[in-house]
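A single protein chain has been removed from this complex, and every other one stays in its place.
We just call them A and B in the order they show up, numbering each chain from 1.
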Amino acid sequence: MAAGLLSPRSLGVVAYAIVTTAMALFVFTGSGLVDTAAFVALLVSVHLATDAARIDGATRFVVLTLVLVVALPLVGVRNTFYLDVATQVGIYAVLALGLNIVVGFAGLLDLGFIAFFAVGAYLWAILSSAHGAGLLGPGFPLPPDAFFVAILVAVGIAAGFGILLGLPVLRLKGDYLAIVTLGFGEVIRVLANNLDKPVNITNGPQGITGIAQPLSGVAATLASPAVPGFKWQALVYYALVLALVGIAVTVNRRLDGSKIGRAWIAIREDEIAAQAMGIPLVRTKLVAFATGAAFAGTMGVVFAAKQTFVSPESFDFNQSIGVLAMIVFGGLGSIRGAMVGAAMVTILNLQILKALSAGLNHLRSTGFEVFGWSFANLPTQFEPSKYERLVFGVILIAMMLHRPRGLVPADRRTIRVDTSNETEREGAR
Amino acid sequence: MSEALLEVTDLDKSFGGLKAVDAVSFAVPEKAIVSVIGPNGAGKTTFFNLVTGIYLPDGGRVRLAGRDITGLRADRVADAGLARTFQNIRLFAGMTVLENVVVGHSLRLTSGYFGALFRTARFRAENAASIARALDLLRFVGLAAKANELAGNLPYGEQRRLEVARALATEPRLLLLDEPAAGMNPQETEGAKALILAIRAQLGISVVLIEHDMRLVMSLSDRITVLDYGRKIAEGSAHEVRTHPQVIEAYLGRGVAAGTAGDAA
Partner (left out) sequence: MTFTDMLQLLPPTLADGLVLGLLYAVIALGYTMVYGVLGLINFAHSEIFMVGAIVAVEVLTHLLAGTGLHPIVQIVVAMIVAAAVSGGLAVAAERVAYRPLRLSNAPKLAPLITAIGLSLFLQDAVRFIESLFGQFIRPFPSMPFFDRQIPLTPTDTVPLKSLVILIVAGAMLGGLVHVVHHTRLGKAIRAVATDRKAASLMGVDVDRIVMLTFLIGGALAGVAGTLYALEFGRVDPFSGFVPGLKAFTAAVLGGIGSIPGAMVGGIVLGILEVMIGTFVPILTDNMIGTEYKDIFAFAILILILVFMPTGLLGRPATEKV
């Protein structure tokens, strides 16, 4: 059972959080590997605090508030880069949580998940940009703060797409479902690339620019001339994404411990037995699909606003696999696992691969020699930051072979009862 | 004579060229315990699968409490009040013992997706009631002490009991048990027998069993139906079936049947 606030474990976690916060505030100077390590250490304190089985609510509240509401924004003020990374992690965390429902809970392998992300992104792009005005006529583009309405609309539209896709394909066996969803993802990408004629809906491979950002008024009023170079808009996005992550986690946890959540797990474990217990297969799977899609669609809107630019490139098969790698890494069906996976894969891609690339480039340009061979001879095509597929592939294979339940396996017991008064019997009374 | 709870008329099913179930008719009254027996491959489990909606019958009718449920999908059949267990145990191995039974009860809940999402009062009340009911059923089958254990970790005999508890959670009017005593020692079989009698006595549910353990069948059943090669070849009391020449022939071969008939006369 969870320990109290003053127990050794809780105090340990709080102390760790304070130490890493201090480190972050005083060590962060740039974006090198040391800073990344400090950042990761800070995030680890969040992970430790969310272990509901071992940490009580009060400790959790203290640590989460300290790190997420106080420390990270302060770090961000000194260096927007890390605020951006945290926001990216948040966006992918919600995506991972959405795919976790489809793959982790219901056991449906969706390889085209990013298509729903694209739907949300293009929705806001068209509604709020000049391009959209050209397409939809007067009344558009919508004012930037219609963003919040767009989020709600995206939930509905993405869920609708989820149901449309799911209806014909959810009767298929697992492997086929995977291929078909992959095909669907590709179809969406090709459509995004080519729907610039006869009617220019998506503006083709050039993408759509000039997408509106919400709450820019708030950012402007908050802006203080004493902090030059700091984009208050970044803080706005951070807060927004943090709130959405909170909502996503809550939705996940509430569904998990309910009739529908258990129905999903039942279907994953044994479809025939689930049916015999009265669970309607197709309808239950559709709900999983629609819910996951809704998560993705929502974050699509946020993504489009944050980037102010969307193009078909951001929504290819690699991205779908990236999200899959996150939940496989973290733990299929595990809520905390999805977030750990999202954080690790995002940081790996954004930070570590990039640092490796920068390092190699440096070695190449200075002609560093080892065993008589100069790094200047390294071909320019060799660019580690582009090797995300290798990373994803290794993660998927290694996890399935060695830790199929992930780094943070799902705790499968959602109900615990007190059995201390029950006796073991041989049969009926 | 009370109207039959379950009424099967002329049920037919072929797989490719093979007729697995051939014009089988079958009736089960309220509060009865009935057995279906026959040599391996006689079509008993196929018969169950047809009645419970896992296979679609080629012909015939299935009626439950007067309502036509022929060809309904398995989940609709469960909703109508027909629950079952499986020959090769099909538990949700990754869930706890209690959760397995709670899943069985889910079908009777009225609060759904949005109730769970917004934690409505109705959701919370129903959730608590489900858990209480599941615990009751676990006590009924004698597994309450293991409620928090993973179903996959239970020993074989307890897994069978859990399957029964899970099926009972769907609040059925009729329970179909596919080889409930398979692989059990005599003591466990006695326990299974007591459980089945209790199901009828305390819950008022009719039970249909497929079984190979003849002693269990003979001591438990109000009536026995015998299938062979998909056809019903005999039906009646334990004594009637035991001495029926066609039944003996089906199990032991023609020569023995002739000899036994002589002995029984």
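As a working rule, a contact is a pair of C-beta atoms (placed from the backbone, for glycine too) under 8 Å apart; a residue touches a chain by one contact, two chains touch by 3 or more.
In this text, all values refer to a predicted model and were calculated from it rather than measured experimentally.
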> Which one touches the absent chain: A:Leu42, A:Leu72, A:Leu182 or A:Val323?
Replying inline: A:Leu182
> In the complete assembly, which of A:Ala38, A:Leu72, A:Val94 or A:Leu109 touches the absent chain?
Replying inline: A:Leu109
>> Going by the contact rule already stated, which one of A:Gly12, A:Gly57, A:Gly174 or A:Gly359 would touch the omitted chain in the full complex?
In response: A:Gly174
> Please identify, in ascending order, the residues of chain A that touch the omitted chain?
Replying inline: 103, 107, 109, 111, 168-169, 171-172, 174-176, 178-180, 182-184, 186-187, 190-191, 193-194, 197-198, 268, 272, 317, 321, 324, 328, 332, 379, 381-383, 387, 389-390, 392-397, 400-401, 404-405
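To be clear about the criterion, only the chains that are shown with their structure count from here on.
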> For the complex, which residues does chain A have touching chain B?
Replying inline: 251, 254-255, 257-263, 265-266, 269-270, 272-281, 287, 412-417, 419, 422-429
>> Help me check something: in the complex, which residues belonging to chain B touch chain A?
In response: 52-54, 73-75, 78-79, 83-84, 86, 90-96, 98-99, 102-104, 106-107, 109, 111-113, 115-117, 119, 123, 127, 131, 135, 138-148, 150, 161, 166-167, 169-170, 187, 190-192, 194-195, 198-199
